[in-house]
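The complex appears here minus one protein chain, its other protein chains still in place.
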Amino acid sequence: MVAGTNSRERGRGDGVSDAVVVARGVGKVFGTDTDRVEALRGIDLQIARGEFISLIGPSGCGKSTLLRLIGDLLQPSAGELVVNGKPPRQARLDRDYGIVFQQPTLLDWRTVRANVELPLEIMGVAREERAARAEEMLALVQLAEFADHHPWQLSGGMQQRVAIARALGFRPALLLMDEPFGALDEMTRELMQQELLRIWTETETTVVFVTHSIPEAVFLSTRVVVMSPRPGRISAVIDVPLAHPRDVETRESDDYYRLITEVREALRRGETGEGRR
Amino acid sequence: MTPRDPTERDVELLESHETDIFAGFEGDIPGEPGRLETWIRAYGPAAAAFVVVLALWEILTRALDIETFLLPKPSEILDRFITNAPIIWGHGFRTLVEALGGFVIGGTLAVAMAFATVRWAAIREGLLPFAIAANTMPIIALAPIANNWFNVTSPLSKMAVVSVIVFFPVMINTTRGLFEVDPGELDLLRSMAATPREVLRHVRIPNALPYFFSALKVASTLSIIGAIVAEYFGGPQDVLGQYILNRANLFQFPDAWAAILVASILGIAFYVLIVLVERLAMPWHVSLRATEGG
Partner (left out) sequence: MTDASADVVATTSRWSPRVRRIMGFLGVLVVVVVIWELYKVVGKALGGVVPGTELRLRPPPDDRIMPHTWDVVLQLFRPVRRNGELTVLLLGKAALFTLREAFVGFVVGGLVGFGLGVAFVRSTLAERAFMPYVVASQTVPIIAIAPMVVVWGGKLDIPQWLSVAIIAAYLTFFPVTINTVRGLRSPAPTAMEMMRSYAASPSQVLWKLQVPAALPYIFTALKVSATASVIGAIVGELPAGFRDGLARALLEFSQQFNAEKLLAAILMSAIAGILFVGIVTWFEHRLVAAAHRQE
């Protein structure tokens, strides 16, 4: 089944022109001169259009920091980042990416529909257009009938689906996700992973996904980027040639287990420092 | 953004009574780390600003030659504060007695009522909404009837008003402290087959102490203010409230301000006293804060 019959051939574009994210020697240092913490060092990474990339590693490996650098929520201390062919700041101003956090971060005083409309409102999209897009996105995450509910009336998994709908509502080229399923129980989590893959297939978005769950990274990704701490760096990049669409059978396949083992060992090597480049 | 129980917000409302000049800033939540440090950071600039304002005030009133009956100079106020010291401190003492009396009566009744709520849940159900409603009415309007009931010349009439003012915040906060206990601790004691009395002694009362003292601090400044305002509604002349009112009516504002200074000093001293008692009563809490504050 390896590298088999993809319904749509996705994954690694070769040229820089086709890359959504390019990082060259990116480093990040927090704190003052006296109290410095080096969060990231020498990050080189290319993410092609349509890829699903997971950043995995132990706490303190800088995976969330890298995500925030891509989103221009933080600025790098060294190196260069290109997002959608532009500096990250320009990409943010052009609304080239949507972001989903571990907490749904929905606004309690807005209905589900109004929450999905929020970024569109900020971008000055006309009312009818907003309503149409919100409807479309809520249908995509299968929450159309909850449009007029308030976030606190929804379960955690449903709230996170609203957050995904909100992030995709303005059709960004890139979807950044920071441990989005970290606060969900295991059953909901597997359902959400399945959902996310379906949405990824339907929207053809590029996804950068931060997680510390090995099975989650393997199940979702086209490539897994393994990171190690002190300072945060990339210790291995592992291709995941599992066929699409992926489902419960994928989770039970030998290839899946082999890849999980591979990632686990890469993580362990990174931890003991063997994988250092 | 987190939805909260409306009752809880009303309780908060009781606590953050604005006439307490200390609790208004950054709340007086029990267990908040590094209180002293926060104090210095919060009030250090304010104290500095206060000195600057005083200096500016003095300089401007002199430079612009503003008449005393419009805006007295700080130096004049200080002068009256010193020359009138025996009189205003004597007045201050009588006002303080009223405030302390009301504080003790109201506080004692409040604690008794809080314990009753633990024993009989119905009291808690009934009293809480009443306390919240009582807090929205101007309690000071009770001063004239207290004068008629407890004899206008007796300090008891002022104590009655102060005790009502003190009662509600202390009752509400102590009740909250007795009830908002860690469910884990309750389970633990239940697993040991503890009696309700033991639960009260080992879990509820220690838990309530910070809440209780938090309310006492609010009540300490409130009681001084309450006593002065109650005095405005009539009574003996040798108290701070009547003195301030009389001097103001005669346009002798430096005298009035000197008396206000006495009232402020008494209020702060009372507050500090409660803080010291709090430290003695629950040293574990302070040490906990010190390690947490880091």
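By written order: A and B. Residues from 1 in each chain.
Simple rule for what comes next: a residue touches a chain if its C-beta (ideal position, glycine included) is under 8 Å from a C-beta of that chain, and two chains touch if they have at least 3 such contacts.
Note that the coordinates shown come from a computational prediction; the quantities given were computed from them, not determined experimentally.
Visitor: Write out, one label after another, the shown chains that touch the chain missing from the document.
Guide: In the entire complex, chains touched by the missing one are A, B.
Visitor: Write down which of B:85, B:141 or B:192 is the residue touching the left-out chain.
Guide: B:141
Visitor: Looking at B:78, B:97, B:209 or B:248, which makes contact with the chain not pictured?
Guide: In the full complex, the listed residue that touches the missing chain is B:248.
Visitor: Looking at B:77, B:127 or B:166, which makes contact with the chain not pictured?
Guide: If we include the chain that is not displayed, B:127 is the one touching it.
Visitor: Taking the entire complex into account, which one of B:81, B:233 or B:271 touches the absent chain?
Guide: Of the candidates B:81, B:233 or B:271, B:233 is in touch with the missing chain.
Visitor: Identify the residues of chain B touching the omitted chain, counting contacts across the whole complex.
Guide: Contacting residues on chain B, toward the hidden partner: 1, 3-4, 6-7, 9-10, 12-13, 16-19, 21, 24-26, 42-43, 45-50, 53, 69-70, 117-119, 121-122, 124-130, 133, 135-145, 147-151, 156, 179, 186, 190, 195-196, 199, 221, 224-225, 228-229, 232-234, 241, 244-245, 248-249, 251, 253, 256, 260, 263-264, 267.
Visitor: Hey, which chain A residues sit against the chain that's not shown?
Guide: Residues of chain A in contact with the hidden chain: 68, 71-73, 92-95, 97-99, 101, 103, 105, 107-110, 118-119, 121-123, 150, 152, 176.
We adopt the following convention: only the chains that are shown with their structure count from here on.
Visitor: Quick one: chain A and chain B, Cα centre-to-centre, how many Å?
Guide: Computed value for the inter-centroid distance: 53 Å.
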